[in-house]
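Missing here is one protein chain; the remaining ones are kept as they sit in the complex.
Here is chain A:
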Amino acid sequence: MKVVVIGGGWSGCAAALEAKKCGADVLLIERTDMLLGLGNVGGIMRNNGRYTAAQEMIELGGGDLFELADKCARHKNVEFPGHKHATLYDVIKMEPTVRRYLLEKNINILFEARVVDVELERNSIKGIYLYDGTFIEGDVFIETTGSTGPMGNCLRYGKGCSMCILRCPSYGPRISISKRAGVEDILGMRGDDSYGAMSGSCKLNKESLSDEIRESLERDGVYIIEIPKEDVNLEKLNMKVCQQYALKEFAENIVLLDTGHAKLMTSYYPLEKLRKIPGFENVRFEDPYSGGKANSIRYLSMAPRDNSMKVTGVDNLFVGGEKSGLFVGHTEAFPTTLRQ
């Protein structure tokens, strides 16, 4: 059986691995030149209930990626507001580690290959088309294209393109495969009736922080400093994807986590204001490049599905990760594809 996984983020990688374990011939298609998608700027595992989830997944035999993330950990048992015993993986080591692992498992990966359309035969997908017209047939298709962006959505529902890790201008926009197969997307809605939610963190260049902050981060994995009263913006919490990080503490404090970069637990932060904080005088953003202004918009494309993760109305299309529901993290992404 040939399984085609569309989208090489965390859940796509998990899906490809599980399909391979089941004996399928697996092709993983990724739009950019790197796996893990937003996982390249993630870093937080095993915080709160996710610890149990990770252990359960390992016991169930689907723990490959958790174990790799543990191996790439910079810090274990980290505590920050509202969160306990987190593991912080090194975002710089993670992608090449996962890439090598998938290749060792003989999973075929197509990079820089954007899927743009499907060929339907009654209610089944016969094959998919790449951007250049190449037709790829398969028996089962798993869509893990996420729900973030592209540019026009970030513009309409956010504050414009922030030049994030998804790099839409370079590799082209995400396409909703389920929609191309005739199934309307489900969208996430914010309290103010607008659509989507904003990615909840940015990454600062660690070298641009003061020696004291850098040393503290590398020692403890976390650094917290109060935000000047006049710059506290509680409103920003409402548009955040990750509501578990939308606590008051995250609006009143700068919370930095050491994931290789200094992960700043807020959607965006005007550079001028950030530089007013002691130790941040020379700070600059690592991701998104325009983190002083905006961040990516997510939750704009989810497919209706049943509990076996099969898309309603298409016989051989499954979904995983954020495409399959309002899941907020890597830990949640892995099991969505194990279930299949």
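Quick notes on this one:
Note that a contact is a pair of C-beta atoms (placed from the backbone, for glycine too) under 8 Å apart; a residue touches a chain by one contact, two chains touch by 3 or more; residues count from 1.
In this text, contacts and distances are computed from a predicted model.
One chain of this complex is left out of the view, and of "Molybdate transport system ATP-binding protein", "Multicomponent Na+:H+ antiporter subunit B", "Carbohydrate ABC transporter membrane protein 2, CUT1 family" or "NAD(P)H-flavin reductase", the protein name its UniProt record gives is "NAD(P)H-flavin reductase".
Screening A:P169, A:G182 or A:P270 against the full complex identifies A:P169 as the residue touching the chain left out. From the options A:L155, A:L247 or A:I277, the residue with contact to the unseen chain in the full assembly is A:L155. For the options A:Y51, A:F111 or A:Y131, the residue in contact with the chain missing from this view is A:Y131. On the side of chain A, the interface with the absent chain consists of residues 114, 117, 129, 131, 133, 135, 149-153, 155-156, 160-161, 168-170, 172-173, 175-176, 179, 185, 187, 195, 300-301, using the contact rule stated above.
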